[in-house]
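Yeah, one chain of the complex is gone here, protein chain that is, but the others are all in their spots.
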Amino acid sequence: MLASAHPWLKRDWPLLVCLSIPAILAVGLLLYMAGWVLVMSFTDLSLFGRKATEWSFIGLENYERLFTRRGFLESLWVTVIFTFFSSIIGQNILGFVLAGTLRNQPGLLRSSIESAVILGWVLPDVVAAFLWSATFTPNGLVDLAILQPLSIETRNLINDHPLLIVILANIWKGTAWSYILYSAALDSVPREVSEAAKVDGATPMQRMFFITLPMIKSHIATNCLFITIGSFVYFPLIFALTGGGPGTKTQVLSIFVYNESFSVGKLGYGSAISVAMLIIVAIMSIFYVRLLREPK
Amino acid sequence: MQDTQKSYTTAIILALIALIWVSPFSWLAVNAVNPEADGSLSWPNSVGFQNFAEAMSGQAGGQFMNSLFLSILTSTLTVIIAVFAAYPLSRLKIPGRNAFLWALVLLRMLPATGVIVPIFFTAKSTGMLNLVGVAIAITMLNLPFTLLLLKNFFDTVPVELEEAAYSEGASFFQIMRNVMLPMSRAGIAVVWFFSFTTAWNEFLLPLIFVRKTADFPMSVGLFASFGEHSSVNYGFLASYSILYAVPAVAVYFLLRRNLNTGFAGVGVKG
């Protein structure tokens, strides 16, 4: 490893090691905490009461519960739908398209869109929930601006299409991240490469698919992984907007965890659900890792 | 001719997207300027800035400074630690480094309520139950992701540039300062902004860590709008959220020029 390294790396390796110490310590601490969560998932530890101090190991019982209790598999399905449409399709593609088109747009238009997108990103979730509920309830924005002028009967759109609305809300809330990352990624594509292809007569589409996308594929993979994780554990906005309901129509796994464990302080069971979620996303992310493979 | 028409269409579509994107903010706007805000989406009877006055009185000023302190400390700490660790990760062919980094990133999925127990006890035993402790905790939780991100950006910097600098006798720090950092400015800006907003929005860690009321950041202060029996002070909530969100947007615009440098523009000649 070191033998094949560049000469300046060989020269400075003690320095490199020293400067990496904080990161190594932080990662070590993180692994230690992850270990703690893993251990908790085999116990009946709870946040309150007797089981907070006199907990014991209960083997795989928490994991068995996942499959014996109604709800986990249904919630998993809702989460997959939610994540796929709001992140992979919504945030990811919209973020990329915005990053690509806004690069060449005049200052004012670009700044206004950026302000709106970033404001959505930094607005606290609890507040965003009020905005979204005011948009879709009777006498809300859509009702006042579209339905009533067209004399369409007012309905509570959040009750009628809850999953669609939380997906839209998550796209609105999270696209900023993909936009920023793709803006920076596109910046690292040398213009000369693209210009050269243009001279060779490549259409914009060809340039996009054969030049730009392959050059930023590691960023695409990282972004997909990150927004998948983000949507998988996304909680406050969905909880405030629909509380997982009506019924269990928007009960994503994070709300399931909350209802099943943390609202009643069952740390052991909650940890087990989280570990299971982690494994599921790990399996899903193998798909993204393939993107990263170096061409042979 | 066709090109101008096309760019007009693009501009109109973009303007439409912008309009749709900002429309939900109407609720925030009408409730912030309505002294009798009741949380509904209606034209205020009177317009005034009493809500902003209320939001800014009390502890908002101190909370703003605390948020700023926490966020700048977190983002700066994150960038420093991540830059020095991501560089060897990018340049040394350590076997399995990608898989390892990805596995670490997945740890972000562990539930806040679960992770917070060990974090809290660690912070307590090291005397870090304060904002610095919160900054370190967020830095640690974000580190795998920021490492992966920065490594990706470092990977796109051509190794020839470092070779050239090395052959001219540059030290490690000179290589970093004159080659790696300028060439991955966009990536560093992204990581910095990402850490900044994470810290800016973090609620649970400061709530649990901070021992003195005067040390709470704005993310905690916002929740003063929520009372017992699901009562909400809408005027305060709306105006306070504007005061809370706008600085973070301003920070984005300060950083933006780094996202649009144009690769060729920065010191390739070195």
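Chains here go by letter, A and B, matching the order in which they are written, and residues are numbered from 1 within each.
In this text, a residue touches a chain if its C-beta (ideal position, glycine included) is under 8 Å from a C-beta of that chain, and two chains touch if they have at least 3 such contacts.
Here, contacts and distances are computed from a predicted model.
Only one chain is not pictured, and the protein name UniProt records for it, out of "Extracellular solute-binding protein", "Response regulator receiver domain-containing protein", "Cytochrome c-type biogenesis protein CcmF" or "Oxidoreductase", is "Extracellular solute-binding protein". The residue touching the chain not shown here, chosen from A:20, A:115 or A:242, is A:242. For the options B:103, B:164 or B:208, the residue in contact with the chain missing from this view is B:208. Residue A:129 is the one among A:9, A:129, A:221 or A:273 that touches the chain missing from this view. Within the complete assembly, residues 38-40, 69, 72-73, 76-77, 79-80, 113, 116-117, 120-121, 124, 129-132, 177, 203-204, 207-208, 211-213, 220, 223-224, 226-233 of subunit B touch the chain that is not shown.
Along subunit A, the points of touch with the absent chain fall at residues 47-50, 52-53, 65, 70, 129-130, 132-133, 137, 156, 158-160, 162, 239-248, 259, 263-266.
Definition applied: only the chains that are shown with their structure count from here on.
Residue ranges of subunit B in contact with subunit A, taken from their complex: 10-11, 14-15, 17-18, 21-28, 39-42, 80-82, 84-85, 87-88, 91-95, 98-99, 102-111, 113-115, 117-119, 122, 139-141, 143-145, 147-149, 152-153, 155-156, 159, 162-163, 166, 171-172, 175, 184, 186-187, 189-190, 193-194, 197, 200-201, 203, 219, 222-223, 226, 234, 237-238, 241, 244-246, 248-249, 252-253, 256, 259-264. Those residues of subunit A that touch subunit B in the shared complex are 1-2, 4-9, 11-12, 15-16, 19-20, 22-24, 26-27, 29-34, 36-37, 40, 47, 98, 101-103, 105, 109, 111-124, 126-128, 130-132, 134-135, 139-141, 144-145, 172, 177, 180-181, 183-185, 187-192, 215, 218-219, 222, 225-226, 229, 232-233, 257, 262, 267, 270-271, 274, 277-278, 281-282, 285, 289, 292.
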